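Heads up: the structure comes next, in structure tokens.
One chain of protein is taken out of this complex; the other chains stay put.
Take a look at subunit A:
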Amino acid sequence: MTNDEDNQVATRAGGPWLWFLRGVAASFSIPGLILASAFVGFAGLAREAGLTMAETVFMVGIVWALPAKVVLVGAILSNTTLLAAAFAVALSSVRLMPMVVAIVPEMRAPTTRKWVLYALSHFVAVTSWVVALERFPTVPRYRRTVFYAGLGATLVVINMVVVAVVFSLAQNLPPIVGAALFLLTPIYFLTSLWGSARERAGHLAMVFGLALGPVFHLVAPGVDLLAAGLLGGLMAYGWHRFARRRARA
């Protein structure tokens, strides 16, 4: 199909606003619900770390990726310096780069302006990325950027509200509810991180990271996350190279 025909199909399938709204509707789904429950946990975590509601809501909007925020709050909890915190967050966010690399060719139409792609890339995080790649085949190419704008912006705004609401309720919670709330973040990532691993090296990296995190927390607090990430990642990558060489031989 030529671009012109594709554009005509898109026009027949509905205008930009209709597809924006379909993107909004796509955020009210099971993945969206799971994400909101993870943000309930994150609000409890940030509150416990001593952040204010305004700081936490600001963080949700401006950083968006949940692993990056959990690492940032972890760094704030261990009283890390700005530079070390930025380095740890940057390491945890590298994963976004290949995700954006993967979604851009799917989303781009020949007439799409560059700044639109840069602006939309802010919404890239695990949930919106998974939902978008799943739904794009049913979205006309010329409507994919507005669809993704509706999906991404809605997820961000909903979870900013979720965090604000949980923050204001959390002070009156009985301890048992608080305990259940703080368990949400680690078990959400324990499961979703395993599912998002692309290759065996990702699963190994996760196991190494789980084991090394607490060890480095005891022997090298302050650089524990960086040390566990670099060493665990290096070990998993080493295994990846070794296994590939053995498969070839």
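Just a few scattered comments:
The criterion applied here is as follows: a contact is a pair of C-beta atoms (placed from the backbone, for glycine too) under 8 Å apart; a residue touches a chain by one contact, two chains touch by 3 or more; residues count from 1.
Going forward, contacts and distances are computed from a predicted model.
Looking at the choices "TAT-variant-translocated molybdopterin oxidoreductase", "AzlD domain-containing protein", "Penicillin-binding protein 2" or "Actinorhodin polyketide synthase acyl carrier protein", the name in the UniProt record of the chain not drawn here is "AzlD domain-containing protein". The omitted chain makes contact with just one of the residues A:Leu18, A:Leu117 or A:Val161: A:Leu117. Residues of subunit A in contact with the chain left out of this view: 30, 33-34, 37, 44-45, 48-49, 51-52, 55, 58-59, 62-65, 67-72, 74-77, 79-82, 85-102, 104-105, 114, 117-118, 121-122, 124, 173, 175-195, 197-199, 201-202, 204-214, 216-217, 224-226, 228-234, 236-237, 240.
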